[in-house]
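What you see is part of a larger complex, with each chain still in position.
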Amino acid sequence: DATLDRIKARGTLTVGVILSGAPFGYIDPTSQTQKGYNLDIAKALADDLGVKLETVAVTPPNRVQFLQQGKVDILIANMQYTEDRAKVLDWVPTPYDRSGGAAVGRKDSGLKDWADLKGKPVCVSQGSNYTQPLIEKYGAEVKGLPSQPESLLALQGGNCVVAVHVGATLGLLLQDRPEDWKDYAILFPTELIPSDSVIWVRKGEKETAEALDKTIRQLHTSGKLLEFAKANRLSNTEYLEQERKTLSASK
Amino acid sequence: MWDSGITSLFVDLTNRLGLNYEFLATGYEAQIWRDGFMTTLYLIALLIPVSLIAGLLFAACLTSGRLWHSAPVRAFVEITRNTPTLVQLMFSFLVLNTFVSNLVGGAQNNPLTPFFWVVAVVGLHIAALHAEAIRAGIEAVPASTVEAARGIGFSKLQILRYVEIPLAFRASLPAIVNNLINLVKLTTVGNAIAVSEITYASIMVWTQRDNVVSLMIVILLFFSIINLVVARVGLWVERKLAVPGYGL
Amino acid sequence: MTTVALSEPRKSGHLLRNIGFAALPAVILLWSLADLTLGRELVEWLPYLASGFLMNVVISLSAMTLGTVVGTIFGILQLVPYRPARYPVVAYVQAFRNAPHLVLIFATTYIFPFEIVVFGNYLPFPDWLKTVIGLAIPASAYVAEITRGAILSIPTTQWEAAKGLGFSRSQALRWIILPQCLRRSLPPWMNILASITMGTSLASLVGVHELLHAATDASTAVRRLDFTIIAYIVVMAAFFTLCYPIARLTRRLEQRFNAGPRI
Amino acid sequence: MNTKSDDAIVRLEDIHLSFGQTEVLRGIDLTVNRGNAVSIIGPSGSGKSTILRCINALVTPQRGRITVGGTRVDQLATESERIALRKRVGIVFQQYNLFPHLTVLDNIVLAPTRILGVARGEAEKLARELLEKVRLSEKAGAYPGQLSGGQQQRVAIARALAMKPELVLFDEVTSALDPETVGEVLGVIRDLIRDGMTSILVTHEMRFAEEISDTVVFTENGRIVDHGSPAEIFHTFDNPRIRQFVGGLAGGRGTVRTEAVQELS
């Protein structure tokens, strides 16, 4: 359909990626290029389609806009599958990761579970899909900051009891910068709405989704995804390993 | 506040114009959005007196003729006028606030909220502009009028209180009203630190619903009306204070 | 006596201003030297930040150019005697003079398409260009007001003299009135320039790669709290170094025009 | 009433003009012959400036005929026709009205180059000649703000002459000047008139009007109440009103001015 034709006609695949931090997406200072797990997937998809890759940095507030306007062809932007999103967009059925939100907070905060957040200030990125469950399910008082660094600074400044972001990012952060974060920990054992990270396309672009789905499956079975994940130090690769097994088996 | 019947009628009617206000019929988004208006109004209502009082203080320091009063204010005025308010706000909220927390022995003791920081940064920024306007007004008071007051036996403070400030205020009123209009516009930067004013609330809504145009129309109208009111009130005060034969 | 009292702080104020000008860069330098690992990170990121700041300058200059051209025309239109031409312009100026810059930037970024079709060709319409328009709109409204005020402030005798020499209305405007407006409106125009330049940082909130956004990118990648802080100071220093001289120059011009014998 | 002659360059016949309710001109008849100088004197508000502005098509009368060198000024319909007329009729006002953003030279050169399309070099040559004539050669590069009132007024005259007009109108060109500089401006005008320039002057300088005019016209209340040679107007005093007017002025500032005038002659 339209998108797939255009990608082929132009010879480029335009991917919206989010630079919310390692391991998914960030800027490498020395080469000043975008790096991360999402970027690796994007590259693999473009290679498979036989076109060049073009990436556009998106933010949670503008990513859906960009996709719907056609500024990007697909989104690989830490966007989990939700029913609300499925109403307005189409998606690639096979997920490339599964993740949920983790809450980082002070070790001495005494918070044990998501339910403890009731009435407490919680920092997220603006447009994060954790907003709705945090408000509606747990009754937290959500504060959306422009992006993750601001959210984390706000946490350290004491403006919220926890900051909720994608688990893998937080895990890696705490691991890499123990000095800055020695009083902090991932507080809850469970992840918030653990759901499948999928690639999103415009509504009605079924063919594009199917074409990409094939590639993603291949990446799973060939072990490429797992490889990318390891290269980018994704903390939790359980899902990927399992997916690789099931997909290989079904083949 | 909004009767559900009216809401759905409104949503229906606007839908026919191609506008999307469906979120008004739902739960937390509608709530956030409505609260956004109130927060903006509350911010403005708080900021106007704060900026005026701080502006007066700054102006007093600037015109005191004492270096240790005027120099810090001068420095502040220059910095606040020549760096983006957005950056000031993020810096204050994310950096200064942390210092404060450390000073008072932990974040839990820190009473300063994002709301406070918006009021502080925007308020002081506009106060700096007020101060410049008032200073210009004070300098425009004829030296001989001041000397006449001195000759009668007024003290420096009394001259400031009874002669210079009333005259300077009148002279600088148009500039002050202009600053207040800027103040109203500046409240929108609050969204960067999660103060749930109207733009923040709208971002929360449109990131989920792709109804930017619909929300934008309302926001633009909203600010136009507020600023119309501010300008009108300013004009009214100007007329009220107008003295025959003085100034414009 | 008052004059004697006034001249004193002015002299020391001058010194103070020049010290103040170097204060922010000095903080950055000292801190970087005190913590060399931080300094190294900063140096590594400086080219990236500079590329971001270039975007601020580009946006600001483009928006001012566009805003000045449109605003001057609108300022003139606000004074034409034909209502159908005047009223829409007056409405435009009033509406956008009062609209927050941020809202206009959001509006233009989200409402305009990402590309436009011209004779079947797809021309990209990048975000920074949308921001240019978002800032050019209020700039044009301010410039229109300045232009209108400046034209009105030219004594009617100048129009009369031009007419007496045989100039038509538009010739008089072009050769006699507007050149005089130029000097009068230069200081307020420069105030707008500064305000728009500072407004460019708002573009970070819609994801344009400008300085503040670059600083956020850097902070995200470095993941050091002290780096995030110093990045903010760098951002402030950059804007200050750009805007402060403009502000000083503006004030100098204002004083000269107020004191000067001509105009 | 007026001397009708074929050599007439300006002819006003029964001009009536009102601004809203106020009748400013109530039937003006006036003829000016080529090479002549006509002075208009009269009390303030009597319509002197308005007569000049009618001749230059800056205002249009409600009734009457105005002919300037064959053109029916009252019938000019479009702005461009009026502009064409103004190129032929120079006017100098009480407030010197120089363009403050241009040098003296540029003030003079602007109109010829922009309106007549004269080449810059040629226009400058003429401008320098005119500056010589008004004795301001050394001020070519100065800005109006750097000149005295009298100097500015002389530049304004040069600027009007640069369009090579057939006729120049002077509207109280010395009223806004300080007494010391009145003489120099009048001296310049005297030279121009002696060189044969056709001109109409509104002035309060009685001695000057007497000296240089071929005809003097006395206006009051929008009417020309008397006219004739300077000798008739200033020395016969048939009209008690004129006696009073001229006497009053002579007693007041007239004395000071006369000295200034004589100094230069």
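A, B, C and D label the chains in the order they appear, each numbered from 1.
Simple rule for what comes next: a contact is a pair of C-beta atoms (placed from the backbone, for glycine too) under 8 Å apart; a residue touches a chain by one contact, two chains touch by 3 or more.
This one's a predicted model, so the numbers in the text were calculated from it and none came from an experiment.
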item: Displayed chains are single representatives; whole-complex counts; value: A x1, B x1, C x1, D x2
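Note that only the chains that are shown with their structure count from here on.
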item: For subunit A paired with subunit B, centre-to-centre distance based on mean C-alpha positions, whole Å; value: 38
item: Separation of mean Cα positions, subunit D and subunit C [Å, integer]; value: 48
item: Cα-centroid distance, subunit B relative to subunit D, in whole angstrom; value: 57
item: Where subunit A touches two or more other chains, by residue; value: 61-62, 65, 146, 150, 153, 156
item: For subunit D, residues contacting two or more additional chains; value: none
item: Each pair of chains that touches, named by its two labels; value: A-B, A-C, B-C, C-D
item: Partner subunit C, residues of subunit D touching it in the complex; value: 56, 58, 79-80, 83-84, 86-87, 90-91, 93, 95, 97-102, 110-111, 114-115, 143-146, 156, 159-160, 163
item: Partner subunit C, residues of subunit A touching it in the complex; value: 19-22, 26-30, 32, 57-59, 61-62, 65-66, 69-71, 146-150, 153, 156, 173, 176-177, 180
item: In the complex with subunit A, residue positions of subunit C that touch it; value: 41, 44-45, 47-48, 109-110, 113-115, 204-207, 209, 216-225, 228
